[in-house]
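First, the structure itself, so that you have it in front of you.
A single protein chain has been omitted; all remaining protein chains appear in their positions.
And then chain A:
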C-alpha cells in the first residue's frame, strides 16, 4: 500500500492578475516568465514530491479569474483537496475579494464541512515595494476566517513558493491518518487510474 501513488488536487483561486499562473509555474518549473499570457480556460500542471516516504503527485489547477468565465471554471473545483486563496499585496481589491473566492469555492466544490477544509492563503508579489495590504491585515483575516496558514510569496523571486505548496500538502495529509488517507484517496480521487500519474507528468 505504501508504494501506491496518490494524487492530490490543489486549486489556485484569486482575482485576475494576482499571479496564480506565475506561482504555479514557479513551483513546478522553478521559472518566472514575465511574458506570460493571462489564462484562458483551465490548465493544470503536475508535480511529484515525496512526503514522509509517500510519493504524492500534486495536481495544481489554475483558472482564469474573470467573472464572465465563472461557469467554465467552477466545475473544476470539484474534488479539490486544498484551495490556495491568492491575492496580491499590491492590490487591495484582490485582498477584499478573498471572501468571495472562498465562498465560491465552498459552494461549487460542494464542501460538506467548510470549517475543516484546508485553505491556505497566499499574499503574492511581496517583492513589490508599494504595498496596499499589510501583513497584519492579512494575518488577521486568516485568523478570523478559520486560522488559515498565511504565506507572503513572490513568484518573481521565488520567496516562500515551495514552502506554501508544501504546507498545502501537509494540511491535506494532516486531515486524516496518512496511511488511511492514502488508501482512501484512491476511491475519491478524480484521477484514480494508477497510470494517470505517469502519463500526466511525462
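Heads up, the rule we're going with is that a contact is a pair of C-beta atoms (placed from the backbone, for glycine too) under 8 Å apart; a residue touches a chain by one contact, two chains touch by 3 or more; residues count from 1.
Throughout what follows, contacts and distances are computed from a predicted model.
The listed options are "Ras-related protein Rab-2A", "TBC1 domain family member 15", "NEDD8-conjugating enzyme UBC12" or "Queuine tRNA-ribosyltransferase catalytic subunit 1", and the UniProt record of the chain not shown names that protein "TBC1 domain family member 15". Only one residue from A:64, A:120, A:142 or A:164 touches the chain missing from this view: A:64.
Considering A:110, A:140 or A:157, the position touching the chain not shown turns out to be A:110 (whole complex).
One chain of the complex is left out; on chain A, the residues touching it are 16-17, 34-38, 40-44, 59, 64, 66, 68-72, 74-76, 78-79, 108, 110, 186-193, 195-196, 199-200.
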